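Attaching a single structure in structure tokens format; questions to follow.
The other protein chains are all here in position, but one chain of the complex has been omitted.
Chains: A and B, in written order; residue numbering restarts at 1 for each.
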Amino acid sequence: MFKGKNVIVVGERDGVPGPAIAKCLQAAGANILYKTTECFV
Amino acid sequence: MDPESQAQIKRIADDFGSDNIMVVLGASDIEGAEIAAETLTVGDPSFAGPLAGVSLGLPVYHILEPEVKESVPEEIYEQEVGIVSMIVDTEEVSRAFRKIRETNK
Partner (left out) sequence: MAVVIRECSYILVHVPDFVRYGSKPARDIPINGGPGGALERRIYEHVRSYDEAVAYPPNQVYIGNMHPDDLHTTPQPWFEHPVAGAKRHGKFGEILPEEEWYGWLKIADDFNLVWLTPAFIAQIRDVVSGHPFLEEEDIGKLGNGVAINKIRDKIERDDALPLYYDGSLVGSIRRDHEVDDTLKAQVLMENLMAKASGALAMHHLFNRAGIEPQQVDFILSCSEEAVGDRYNRGGGSLSKAIGEMCRCVNATGHDIKAFCAAPIHAIMDAASLVQAGVFERVVVVGGGCLAKIGMKYVGHLKHDMPVLEDVLAGFAFLLTPDDGVSPIVRLDSIGKHDVGAGSSQQEIMTSLIVKPLERIGVKMMAIDKYATELHNPEVTLPAGSGNTPLTNYKIMGALAALRGEIGRDQIDTFVRERGMPGFSPTQGHIPAAVPFLGHALEAMQQGRMQNTMFVAKGSLFLGRMSQLSDGLSFLLERNPRRNG
């Protein structure tokens, strides 16, 4: 599903943070174009 | 979604083309995740950020959706996401995000 795909990651501090999502998707073969983490508070 | 992220994503979408990009979100609150998804598909609903009135139409997924989980090596998914998937209704996330993607096809 993610192999060779360009992906933008928008994580959340109190949910799944950006770097944690990026680690998963890199392992799934994705090319991470941009990753960020949002803080809602 | 904060205006800085909106601006960055808009720039990347302009450079690479919306057809070649997927977005994966991680917000634990489903309503919050839906707002972010809406921002990246039909535009910023608060009309405050750079994506106000801009319909990027990006396919948006959530890291907690079962189909995303299946494509990630199990051990890594457990380590990075496992505990959050224990406390969020992942089926509900899946339903919400499938609907968003279908509506915006």
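Throughout what follows, a residue touches a chain if its C-beta (ideal position, glycine included) is under 8 Å from a C-beta of that chain, and two chains touch if they have at least 3 such contacts.
Note that this is a predicted model, so its numbers are computed, not measured.
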item	value
Chain not shown, its touching partners among those shown	A, B
Contacts of subunit A with the absent chain, listed as residue ranges	12-20, 23, 35-37, 39-41
For subunit B, residues in touch with the removed chain	27-29, 31-32, 34-35, 46, 48, 79-84, 86-87
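Convention: only the chains that are shown with their structure count from here on.
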item	value
Parts of subunit A lying in touch with subunit B, wherever the complex brings them together	1-2, 5-12, 14-18, 20-21, 23-25, 27-28, 30, 33-34, 36-38, 40
Parts of subunit B lying in touch with subunit A, wherever the complex brings them together	1-2, 5, 8-9, 12, 16, 20-29, 32, 36, 58, 63-64, 67-68, 70-73, 76-77, 80-81, 84, 88
